[in-house]
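Only a single protein chain was left out; the remaining protein chains are all shown in position.
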Amino acid sequence: MGMTIAEKIIARAAGVPEVKAGEIHTVTLDRMMSNDGTTHLTIDMYHNKLRHPHIADPSKVVFIVDHNIPAENPKTAAVHKKMRDFARENGIAMYEGKGVCHQLMVENYVCPGELIFGADSHTCSYGALGAFGTGVGCTDFLYGMVTGGSWVMVPETLRFNLHGKLREGVYPRDLILTIIGDIGANGANYKCMEFAGDGAHGLSVNDRFVLCNLAVEAGAKTGIVEPDEKVKEYVESRGRKAEHLFTSDPDAKFLKVYDYDLDKIEPVVACPDFVDNITPLRELPHVDIDEAFLGSCNNGRIDELRVAASILKGRKVKDCVRFIVSPASNEVYLQALREGIIDTLLEAGAMVMNANCSVCWGSCQGVIGENEVLVSTGTRNFKGRAGHKTSKVYLASAAVVTASAVAGYITGPESL
Amino acid sequence: MAQFTGKVWLLGDDIDTDIIIPTEYLALPTVDDMKQYAFSPLRPELAGQIRPGDIIVAGKNFGCGSSREQAPEIIKHLGVACVIAKSYARIFFRNAINNGLLLIECPLHDDLQEGEEITVFPGEKILAGGKSYPISPLPQNLLDILEAGGLVKAMQKRNGLL
Partner (left out) sequence: MGHTLIEKIIMNNTGLETVSPGQIVTTKVDRVMIHDIFIPFVAEKFKEMGFSKVWDPDKVVLIYDHMVPTSTVEDVRHFQIGDAFAREQGLTHVHRTDGICHQLMPEMGYAAPGQVVFGTDSHTTTYGAVGCFSSGIGYTEMAAILGTGELWVRVPETIRIEINGELPANVSAKDIILRILGDLRADGATYKALEFGGSTVEGLSVASRLTMSNMSVECGAKCALVAPDEKTAAFSKVSMDQIAWIHPDPDAKYEKVLHYNAADLVPVLACPSQVDNIHPVSELVGTKLDEVFIGSCTNGRLEDLAAAAQALESKTVAPGLRLIVTPASRSIYREAVKAGYIETLVKAGAIVTQPGCGLCCGRAGGILAEGETVLATNNRNFLGRMGPSSVKIYLASPATAAASAAAGKIVMPE
């Protein structure tokens, strides 16, 4: 009986020849990532709940400060200090202010075929490189850190065959938002979303990141794009090995197969307060905005910054609109710097942040106030996600967010 | 201005505006919301202990630092009758007068114990521990503002609202 990508990765991690959806397996984890959203809780449990605290393999653990950096109050500063001290004492790699955790993991660690736990829901991003990344809570993370392993239930797979190419002005973000709108916010609960087909292979690694990253917004355990030469190239160009480029067998069992023609996808907006509340941009009524955000692990890479710069060239951000741009990592920032994008952004009146979660996390930078409206390339638009409980968040592509920052209301670049 | 008697709280030299009210509380909606944090970096319990009519006695350069007017406003809102310091920073001085908070320059600090009661005869003298300390009156333009109850009231008078 054939296996899916997710099943092959779990079989490898469990050291067994074959696994089936629904089975529970004990696995060895290839990597664990934890950020300043929750690591302090894990460290507290490590010190207070364990009889013999130790770490199975510190070289597999990565700590990343990206949610509240630079710290905006003594509480978050204390969290960072706790992480820094613990990482130093235990020989754990620590990144602080270098970028959003998932971006740093893909840039520096993730290899195809790996099983990775992250104490953050968007760990599902690593499927961009053909890895199985999934978000866990502190207790699961602590268990993994102490034992080096964990248990997983093998997920069923929803297969998305993508065909053709996205039209000009339509982005992978529009595609994944459309899919989430179609299957619903719980449409992939516990499941793996597997993307394949010529349309998937036509996407760059960065574009695949966008798809996998939002899989959790449909409830998925993970999202994986069938890895190929592009993945191999990306990983090897960074000095890592691409040993396990798993693809689903022809007779693999999928719970359901979806087919999407990419040229039929159009720009969409996720309206408040759910990611699956999708409206085509052309049907959206007039919505004035107070703030626009370009960044996050979903959409803060060089591709999106280029889109923003091309729209902003010769234009100005609307008075009274705060347009906040946060590159996903310092690598992205430096690339943008060399391409003149940072200067274009600054000239147009955008606020350029250090590489971090920024507005997407909603507690440190660009927090929005009472009755304010934000249009964002972030991952979520839940009630109060970006600030005051009366505020509203719309999710859209980098192009729509940038155009909206110029117009002062939600719109696409063609209407400027 | 009539004489008054009050209990003394002693503070040292260079009590800056970040001590009087740290920046992190400046976005709170009202001065009444802020006043519980007065002096918190130095003495977190002090704001809760000060009672209306009490007197703050300090060393030199009281109120140095920022222009934040919440500093004298908070002291006024805590009910402090007056501040007596060896000297004041200038913005704080102007802000205090503009908020109707009486400031007296007098080198009293080193002679007092916290909790002592002293009597102030504004523009004339202070009686403390059996001793009399002379104080000089404020210039007339400042007395006008102080007697109007602060600059807002003085402007209201100018604009015919009072």
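So that you can tell them apart, the chains are marked A and B in the order they are listed, and the count of residues begins at 1 in each.
As a convention for this text, a contact is a pair of C-beta atoms (placed from the backbone, for glycine too) under 8 Å apart; a residue touches a chain by one contact, two chains touch by 3 or more.
In this text, all values refer to a predicted model and were calculated from it rather than measured experimentally.
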Point to revise | Touch with the omitted chain, as defined above, among B:Ala38, B:Ile91 or B:Leu146 | key: B:Ile91
**Study point:** Selected residue (touches chain absent from view) among A:Val146, A:Leu245, A:Val287 or A:Met351
**Key:** A:Met351
**Study point:** Selected residue (touches chain absent from view) among A:Ala71, A:Ala185, A:Leu245 or A:Val287
**Key:** A:Ala71
**Study point:** Absent chain, residues of chain A that touch it
**Key:** 69-74, 76-78, 80-81, 84, 88, 94, 96-97, 290, 319-320, 322, 324, 330, 333-334, 337-338, 342-343, 346-347, 349, 351-354, 363-370, 372, 387-388, 391
Exercise for review: Can you list, in ascending order, the chain B residues touching the missing chain?
Suggested key: 14, 16, 18-19, 22-24, 26-29, 40-42, 60-61, 64-69, 72, 87-91, 94-95, 98-99, 139, 141, 150-152, 155-156, 159-161
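The rule we apply is simple: only the chains that are shown with their structure count from here on.
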Review point. What whole-Å value do you get for the distance between chain A and chain B if each is reduced to the mean of its CA atoms?
Key: 54
